[in-house]
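Just one protein chain is left out here, and the rest sit where they should.
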């Protein structure tokens, strides 16, 4: 019962991690309401750096390679990525 | 006292000429009013084919390689071209 | 920063290399037009391009310079063919180098839209039913007109 978390760019640097598995069992949430916001809240408890990084106003969330809002539901095996606005091209 | 007349595309075909010198001395016009319209009128006297070709509504006139209206003044040594709308590119 | 009128096919790779040179700008846009095997409803087997060489050179030079000023180009190139062209051959190529991508892309569009209606070339199509001069297109005149407002400023 886990998902993969990925971090890129300034988030990856600030948090010192690029990818890890997150066990969903430990995360408190109402039934059928395990969404991106819940994951963010859970990760924010890891400390000030996490709270600051995950709560910047322009944070982008991608669930299974698609940009989503924080109400997107998360399920076992999903890949959830957090990163700043993209600057390709 | 002449100018060079050039004809292109369908006009060249219809009139059977691509380039010739036109003697300005023979052309009737008011003083200081030798313009493109006067040249067109003079050439139109050459026959029905000329009249038709030079009076089609979308005829383009280029004086010394620049598109002009029929009120552009013509002087000795000028190059005046007549042709249909351009279709390059 | 130059125009070439040529009978030969356009060597797109060589043109690109020359356009960009040793120190490219940040943004390079190109457009290349090819002879289609059809126009509207008609099948086309060959295209003949008549042109007015001195005027074409002058109009395209001015067009390139105008694009350079309008879109702050560091380089530009316009190549236009004349003579008999077969299906799938190149007809025209434009290229623009600028600091910003919007400028490079708009410059190519401006150059193409303008030369379609302003450069003295005339297409004659050969098809199964014979030859005919290509009529100018309203859509080309409309595309050209989009740039007029800016020109008067």
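Order as written gives the chain letters A, B and C; numbering starts at 1 within each chain.
Quick note on the criterion: a residue touches a chain if its C-beta (ideal position, glycine included) is under 8 Å from a C-beta of that chain, and two chains touch if they have at least 3 such contacts.
Not measured: the values here are computed from a predicted model.
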Chains in view touching the one left out: A, C
Touching residue (missing chain; options C:79, C:105 or C:134): C:105
Hidden partner chain, touching residue among C:17, C:84 or C:145: C:17
Hidden partner chain, residues of subunit C it touches: 12-13, 16-17, 23-36, 88, 99, 101-102, 104-105, 108-109, 112, 143
Missing-partner contacts on subunit A, residue numbers: 6, 8-10, 12, 58, 62, 65-67, 81, 83-89
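By definition in this document, only the chains that are shown with their structure count from here on.
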Chain centre separation (subunit A, subunit C; CA means) in Å: 50
Distance from subunit C to subunit B - Cα centre to Cα centre, in angstrom: 27
